[in-house]
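I am attaching a structure below and will ask some questions about it afterwards.
All protein chains of the complex are present and in place, except for one that has been dropped.
Moving on, here comes subunit A:
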Amino acid sequence: MASEKSKLEALEEEYRKINKLPRLSKAVENVDKIIELLSAAREQVASASESHTAITITKLQNPVKTAFEAVNDGLKGAAAAHKKIGKALDRSFPLKPLPTDHDAMADHVSLINRAIAMHLLREGQFSVASTFISEVQSTLRREELADMDEHMDEGGDEDEAMDADDAFSTTSSENYDLSSFHSQELQENFAEMYNILQELKAKNLMPAITWARNNSVELEARGSNLEFELSRLQFVWLFKGPSVNGLPDDENNGQRGALRYARSNFAHFQVRHLSEINRLACSMAFAPNIAASPYKQIFAIDTAFSDVASSFTREFCSLLGLSAESPLYLAATAGALALPQLMKYTQKTLAKGTEWTTSNEMAFETPLPESMLYHSIFVCPVSKEQTTDANPPMMIPCGHVLAKETLQKLCKGSRFKCPYCPSEGMIKDARQIIL
């Protein structure tokens, strides 16, 4: 790795050097010189007598020739610099051909378009998203029209009319795909999310609290404490008073304001969060010197706003059925991480002339970092196969888990012996489980 680091650095260094080499502008300067020579000669010829013309023009030959050589040298110099770039690239950034013999994504352009549109909306790039959607739609309409033309052109021929028909129905179904995606609704949702996040950044918790309250049933069902966390932060924020929170110094701010806020808002949290509310109330007693009190933790809110912002984002997206991080971002990142394995594999199979025949599962491992694993994976310890809907994990009475197919193979009659402990069991006692 250390050597690679120096590789990119070396490349940067080389580029820096090459940047200083003469460029085409050198040749332009020399062309300028020729223009000067020629126009000087022209003036001379025009103003002097006829007899001097031959001399002037003869004298012009050599300087012009030299200047032309200089132009050529300038060109060569620039070309040499480019060659150096090529060499530097080959040395420090050697070309590794990408696997481009087969494009698995080519048939799913409309799905990719939708993923991109949703990604843009999620990133808050609303204007880019709307440009993109309208460009995609107008291209689709154009293609549809072209298909219709073709359809009419070749209506006379039975077979071709059929083909055109097929093409037409494909595009229209893809078109349906994109228009069924509610960009307007989604945009409104994400616009709301961005507004709330913006306010959170400006330390205004109210819009987030309102949202959490409106969605409290769902949030609670998910076991989320978001509403309470936001309200508690609001209490602390008010408690800190105008010198910290910059809000107007009135009865709604400071310790009094915090108390007021708690009285009117904490009632419905009492069942679930009584102990936390008690702690907040007790902290009031230590108000003059919170930092030295047992409650200092509650009032240390350095990261609190960014913490609630990220749990807000997560909850907001989850309620929409979306993952908190952009899937397109995750997939592209995972793609870059897994690509070396894919390339290694394609190279090897190419060399051997063999091909992977099962299309359900990849033939090689593509390790991803922990943070990119979202489901538990169960690999049957006997068959070493991942369990699927068709071959689900089964728990046998002793508590060990095997894949269904493994279990069937282990069976002698209706009985089997656990491969991991001495116990035996009946096939009817094995239970399918959902991990």
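Everything below uses one rule, namely that a residue touches a chain if its C-beta (ideal position, glycine included) is under 8 Å from a C-beta of that chain, and two chains touch if they have at least 3 such contacts; residues count from 1.
Just so we're on the same page, contacts and distances are computed from a predicted model.
According to UniProt, the chain absent from the figure is "CTLH/CRA C-terminal to lish motif domain-containing protein", selected among "ER membrane protein complex subunit 1", "CTLH/CRA C-terminal to lish motif domain-containing protein", "ADP-ribosylation factor-like protein 2" or "Trafficking protein particle complex subunit 9". One of A:Thr66, A:Ser293, A:Thr333 or A:Thr349 touches the chain omitted from the figure, and that residue is A:Thr333.
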